[in-house]
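Note that one protein chain of the assembly has been removed; the remaining protein chains are unaltered in position.
Chains: A and B, in written order; residue numbering restarts at 1 for each.
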């Protein structure tokens, strides 16, 4: 049994102290340690970032701290939240007293994390009344006050709204208000801003920092985005395959990483400075196939035989910077090439003359239940052969619709779209079939765009079959060529999409897209569903293909950081309007439209934007 | 990357082998159910040759014999005889044959028609889709038996082919809904959209890509629909508006036996039990199929 839980004095207790925690999934026979012996401390008023690729165990750590994992899970080691103590013998009933009162949690998908059929005011009031043990009348006042504190616009009105009537950002504010209802010592934030637009993300990050200052609560901030980490966190723990491989202050980790994995992650990050992201080969092993020694060894550029045989222990320097690696990087090695940035795209020659693609005041309307919705309003732009253009915008900006106009998926409601001097034919027509040879799409989710029941190789060959190009043997040769061009092995041809990783799938999609030798490639958030280390490698691939095949590209994305090293020009979209179109360098150096400036300011960058320098080591 | 290649073994893609592997790994109950269905199918196919007596031969000397009795004429009746002295086992076999044939042909007919209608709706959209969906909603809001009975009222009983088609039609609207829904979602934002963008034509998209992908969902629907078809057919035969003598279905047997419940339970009890065990086995196998074919278990 646990000790009785009393409300601690703020200053006395650490909000979170995890020691030697292992979290195991499954019964005795098939037990797999998802989290493998980690320790983590969060001080009063401290924001600790927990970073790593998907599958590293960041979220599981948070859920374990609140005992929210299902009955199939068990844990070893112990967790202290304030004065509450949880271990494997903890009674679930005592956990309910900890949850909400000592520690609260917010999630990535705020809109799905609120009861969909209850007004947010009622959810807040009920939670305040239950957690603080006061009457509903009093609780209501506090609930409304909480909405003010999380800076909800028009809180009195929103009090009577249902979650589906609010935006994602507003719902995340409600989640935060609910988390504050029990005045917790600790806030566990599991990717709270990942699903949000950058401008909204930056507001939520500011809010969390401010609330931390006001209340002195400790925060665990789970994210995969190192930019976000440098923005809000005081300390960082880098997780890889269920272990913490490196921990220290943000300055230590970002400017002098000791673990090759940390450096790999930093190098993978695209920056506003135009650093060419440099990915990490391979992928995170699944927990049941974790190597004996260092889990990162198979992907590590410094790996030795020792790494694959023994598990490295943790060493801590006298500044509190700890690392688990046999071959810690020296300060010189640790310097990332992030700062070297500024790679120009001038290496891609752009031809003069007639534009390959041009939109002439093209507009696109969608019919909705409430009338006509203008997704794109009279946009004009040109693209020359060999050029690559970024279309930037937040959700609802119409950036994807631009892609659909260019591809002939949607007809223009006004104006016209031209490709190679001819009007873009509409999908499904005979003319479109010919057009399809020249323009292809790389969509966001590779798993969705591949047929789950056909082998990869067959799908890469399919365009050749459709267009009756070559004999079966020639097609096979072409297929092998394409596989090689996108960095896949021949053996992948026989695999099915669900058998390979997301990055490999996206490579297959790219191979299929270039199989007909197109002139123009539309990449619609082509890397948005991938981990940063994989994203970096796909970007690299696209850059190579661009050069090799003299491809023109339209790169549709929400992430301004991606485009600097990839695109000649940038078009910024907002609510269907083209607000700014300029050469990449000029746009970054001197943004003219206030919205472009807001976007640039909102983006969390691994390089601190105020000074223009990397954070200096303490 | 080569490491991953070695580490992950290639899964067997031979459909038959995969199916056998799945059966071997299935729970005991499923195996029993499969065995029962196998027996029923065997009887249905071989009924003509394995039944001991003519199922129509009456004999007043051997009326209402209990199971395992030997009649005055020296004939052994494993499952007894009915009120006209006919051998229950022979009648059971021939009834299984008819009931199963009606169920198989009817279900296949309904599945093919229903899913084709769904495809058509998804392909043409617009007013075609609207009309089909109105019909689907209409069908979903009318109990099928009522519709079947009103058709029978006009055409009269005794037309076997019409009856099979009618019974098979049950559930067409669910096939239509499934194939339409899945097709639309594939066309709108999935692999089908990609194939279209590559220049693939309608036939290629629908037959080579969408059909194989929604096959699993349709098979699951068949497994749900099949026992329903059996129950519909036997119910109607039981009520005297389905299969007509001299043909006989399990439902007919039950309906004759109803009058002799007091002194000859086996006439109704044995065919009743046969129907029950068959539909139960199908439901068990259907549930299992759903888990095997559709691990996401997200269905509407």
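We adopt the following convention: a contact is a pair of C-beta atoms (placed from the backbone, for glycine too) under 8 Å apart; a residue touches a chain by one contact, two chains touch by 3 or more.
By our rule, contacts and distances are computed from a predicted model.
A single chain of the complex does not appear, and UniProt lists its protein name as "Glutathione transport system permease protein GsiC", one of "Sulfur carrier protein ThiS", "Glutathione transport system permease protein GsiC", "Glucose-1-phosphate adenylyltransferase" or "Pyruvate formate lyase activating enzyme".
Contacts of the undisplayed chain with visible chains (whole complex): A, B. The residue touching the chain not shown here, chosen from B:65, B:102, B:152 or B:167, is B:152.
Screening A:175, A:409 or A:448 for touch with the missing chain picks out A:175. On the side of chain A, touch with the chain left out of the figure occurs at residues 66, 68, 92-93, 96-101, 104-105, 107, 109, 112-117, 127, 130-131, 162, 164-167, 175, 178-179, 181-182, 369, 396. Of the residues in chain B, those that touch the hidden partner chain are 134-135, 137-138, 141-147, 149-157, 227, 231, 234-235, 238-241, 251, 254, 257-258, 261-262, 265, 268-269, 272-273, 275-276, 279-280, 282-284, 287.
Everything that follows uses one rule, which is that only the chains that are shown with their structure count from here on.
Residue ranges of chain A in contact with chain B, taken from their complex: 281-283, 289, 298, 407, 409, 427-428, 432-434, 436-437, 440-441, 443, 448-454, 462-463, 466-467, 489, 491, 494, 496, 499, 509, 512, 516.
Those residues of chain B lying in contact with chain A across their complex are 1-5, 7-8, 10-11, 13, 189-191, 193-201, 204, 209, 212-213.
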